[in-house]
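Heads up, one of the protein chains got dropped from this complex, but the rest are sitting where they should.
Think of it as A, B and C in the order they're written, each chain with its own count starting at 1.
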Amino acid sequence: MIRIGIVGATGYTGVELLRLLAPRADVEIAVVTSRELQGVPVHRHFPNLRGHLDIAFSAPDAAELGTCDVVFFATPHAVAMQSVKPLLDQGVRVIDLSADFRIKDIPLWEQWYKTPHTAADLVAEAVYGLPEVNRDAIKTARLIAVPGCYPTAIQLGFLPLLEEGLVDTQHLIADAKSGVSGAGRKAVEDFLLCEATESIKAYGITGHRHHPEICQGLQQATLDPVKLTFIPHLTPMVRGILATLYAPVKKGVSVSQPQLQSVFEARYAEEPFVDVLPPGLWPATRNVKGSNRCEIAVSYNVETNMIVVLAAEDNLVKGASGQAIQNMNLMFGLAETAGLQTVALLP
Amino acid sequence: MIRIGIVGATGYTGVELLRLLAPRADVEIAVVTSRELQGVPVHRHFPNLRGHLDIAFSAPDAAELGTCDVVFFATPHAVAMQSVKPLLDQGVRVIDLSADFRIKDIPLWEQWYKTPHTAADLVAEAVYGLPEVNRDAIKTARLIAVPGCYPTAIQLGFLPLLEEGLVDTQHLIADAKSGVSGAGRKAVEDFLLCEATESIKAYGITGHRHHPEICQGLQQATLDPVKLTFIPHLTPMVRGILATLYAPVKKGVSVSQPQLQSVFEARYAEEPFVDVLPPGLWPATRNVKGSNRCEIAVSYNVETNMIVVLAAEDNLVKGASGQAIQNMNLMFGLAETAGLQTVALLP
Amino acid sequence: MIRIGIVGATGYTGVELLRLLAPRADVEIAVVTSRELQGVPVHRHFPNLRGHLDIAFSAPDAAELGTCDVVFFATPHAVAMQSVKPLLDQGVRVIDLSADFRIKDIPLWEQWYKTPHTAADLVAEAVYGLPEVNRDAIKTARLIAVPGCYPTAIQLGFLPLLEEGLVDTQHLIADAKSGVSGAGRKAVEDFLLCEATESIKAYGITGHRHHPEICQGLQQATLDPVKLTFIPHLTPMVRGILATLYAPVKKGVSVSQPQLQSVFEARYAEEPFVDVLPPGLWPATRNVKGSNRCEIAVSYNVETNMIVVLAAEDNLVKGASGQAIQNMNLMFGLAETAGLQTVALLP
Partner (left out) sequence: MIRIGIVGATGYTGVELLRLLAPRADVEIAVVTSRELQGVPVHRHFPNLRGHLDIAFSAPDAAELGTCDVVFFATPHAVAMQSVKPLLDQGVRVIDLSADFRIKDIPLWEQWYKTPHTAADLVAEAVYGLPEVNRDAIKTARLIAVPGCYPTAIQLGFLPLLEEGLVDTQHLIADAKSGVSGAGRKAVEDFLLCEATESIKAYGITGHRHHPEICQGLQQATLDPVKLTFIPHLTPMVRGILATLYAPVKKGVSVSQPQLQSVFEARYAEEPFVDVLPPGLWPATRNVKGSNRCEIAVSYNVETNMIVVLAAEDNLVKGASGQAIQNMNLMFGLAETAGLQTVALLP
């Protein structure tokens, strides 16, 4: 029985961790913290948990968290970096869903998150928790930086092309569409139903915090210099990210549709949560709602010599909490898919 | 291992049965029929099942269905009544999600469904599959008529009041709001996104097929004559029914808010899927999306001497497929909650 | 050319006033106030007004507002009551969309709005701006209290029945469904897209501020004592209110469907914005989106002896800003329909 703590579990990644963990017999949700809601039963805040979880929020307390085997941070950025060290020192393993340990280049992180980093040494140690890239390192890691939602879909979509050296890495484009839950459960005017429904818009056009994270991951897959145009879009739905990726074929390389299909199938043949669709099927976010599966398809157009990759995930599952649990499973020697085989809710 | 057949599994109750049954280790989905889609892998039609179910649709065949322990009918009305007999004769137990065996009064059924009933004897035998009323009879039944979606929420909400003789049964009102999935997966103009979203309307104002079913159930709970005004509404969402029930207090009876709370809590104390909310909490369909839980709250207004009950369910789960599986669990001596403890998807 | 001022025009009723007034040639939008946004062009806050309105928000200023012929208050409650007097004294006519002058019973108002009323004398003078009831008084009024969104639909639906003495006024029920824009443009968690979409719930079950307003209006139409159960519901859409009204036929009275149809048609024959649908048609909020039209239908059920009335309006138009302008038109001797004949946006 693995004892679990969750810090800052009042938002959407928090409730998603609880939804996926509460039914499991092999883990115990021992501590769920929230400064504001301490003493309040968790199911009072998240009514979907009624009957599934009998625990109240407590104030974050290093000693109590220190009794856990693993602690998830579902906090805004700049929280985990100040709290992780004492836990690691007590032998607790930490899985951070925030951005604090994702970017290895500290000044770059500080530029985007506009605050000094207070745990640079831990950044060096932290393992970037994308199992499809870092599975072995994850198994033995003390500290995991769970990838962001956009970075997960975009890296999974681009990686096979970069690893095989098929594309012009200086002209990559990621046009990504996210549901509103990606903005979290903050009372912000822009995300009111009346503001966000029945409309689509791009945002972060002049720069988005996930851009350096994505580039870091892509650059590790190739010696060619990576340049990426990344435009995220706010889409009128709750869950889901669809990444539409454009990559021109590299000069001197020739590709074909069947070859690309094979490259993707081979790359992800052993991956339990990356589903390369057969020819003729295309991803849709509804197919993966509530599930840890990422659907991927690839298309090649001869006339334009352009490769288009489509990747769909649930931003709260494979893009956050599901992936975090996938990491936990690996760290504790459990079946990687344990607790993550829920079927997507359709319709 | 219980062998399961599903007839007509191309609609929303079909995919919901499969979503809930596919992950289970104690059942085997042996036959899934569809005349139109025979030979097509089920996950091709329902992409959420990719990786969870490796079976193709087959044409309905009595012999093959006869090898099952239990067969679910997820068909339009007037199909099951023509197919059930040979299955029962082979010892197969049948759980019908359609309306064919719900109404005991055959002429009344024929009036509403506008076709002669061809299996009147089986109607007499069939057990109405509302476990909160008929649990014991369900356990030994050969043939279950699973209640309709509206009737489930409305009966669960009214029953404690009628059983206790607290209300004027001749002036009951059920104002019910359903998501669009209640209309099924039919290519009908009215249910296009552009027609049904961002709008609410009543329908069936001069009569709805679920009205006699609800009245039959309510009448069994009281000797007083039941008269019910039932107005269903098409609500711009996929899943969920919220029933707002109005019942004037019976002449000569006096009630109080704490008393009503106790009546409801006592009535459903042992029910795993009826959740009487504590005072101050109110049902919302989002709290039960994808779950078999039905949330109920009761409110009494002294000035108007009116009782208002609110009941929320997922129309595809407790209102259809989840309830069907709850019946199956009872029929086969399994834990009543087996496979039905999924946490609602929130947000 | 009528000079118009709008106080507090940063919310949804504000932008709706501007949408309807900006294209008109017979009015001039002279002052639009907002303390927070002073100096900001109005179209910067409301991009739909780009090209239609070249004015910036200004700080509320009695002198500047005093140059207007009419001032609309689109403010939260308890603002207008503190600002109206000096305007009236300068000869400005005032149309208040807030609740400050709707309820004649001051202690009742204070009980619901939890603050002392500071302009009781003006409450006595104010005309309740429901043209279908108070048209003549509106024409000469200095101060209009525009009805609330729920009260408009519910009164228009019940009035013919009460005026004709057809129903048991002690057992009236109004089950009303409102889009989320009724909650205004406040950054409140409950109204985030991820919280409010794909779900329906009742609220205000133990009491809602519109209840006394509705009762006051209904009581004026009958000598019988009115008792009303009113349950509002938050519906996952932006605009629209559908009121489903239940009224038992009065003891000793007998009614028929054709008679009720005639009663409603006769009552509203001359009303430009109340549309009694012909038999067989039923209201839907999508039919009136963006329009000042209120659709009404009536149904009688012999078996239960119950009358059901359905009324649909756009809560921001006939339920707020459109009605406010209808009042203005009457006050200034313009065509009552001026600027209000926009066709609903469908789909």
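What we mean here is this: contacts are C-beta pairs under 8 Å (C-beta built on N, C-alpha and C of every residue); 3 or more make two chains touch, one makes a residue touch a chain.
Computed from a prediction, not measured in an experiment: that's the story for all the values here.
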Among A:Ile296, A:Ala312 or A:Met328, residue touching the chain not depicted: A:Ala312
Which residue of A:Thr10, A:Ser83 or A:Thr244 touches the chain not shown here: A:Thr244
Touch residues of chain B, complete complex, unshown partner: 12, 180-181, 185, 187-189, 191-198, 236, 238
Interface with the undisplayed chain - residues on chain A: 170-171, 173, 175, 177, 179, 194-195, 197-203, 205-206, 227-229, 231, 233, 235-240, 242, 244, 246, 248, 282-287, 289, 297, 299, 301, 303-304, 306, 308, 310, 312, 347
Residues from chain C at the interface with the omitted partner, ascending: 12, 15, 18-19, 22-23, 44, 46-52, 181, 185, 198, 238-239, 275, 281, 284, 286-291, 293, 295, 341-347
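FYI, only the chains that are shown with their structure count from here on.
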Chain pair whose interface holds the most contacting C-beta pairs: B-C
Chain B-chain C separation of Cα centroids, rounded to whole Å: 38
Geometric centre distance via CA averages, chain C-chain A, whole Å: 46
Sites on chain C at which at least two other chains make contact: 194-195, 197-198, 236, 238
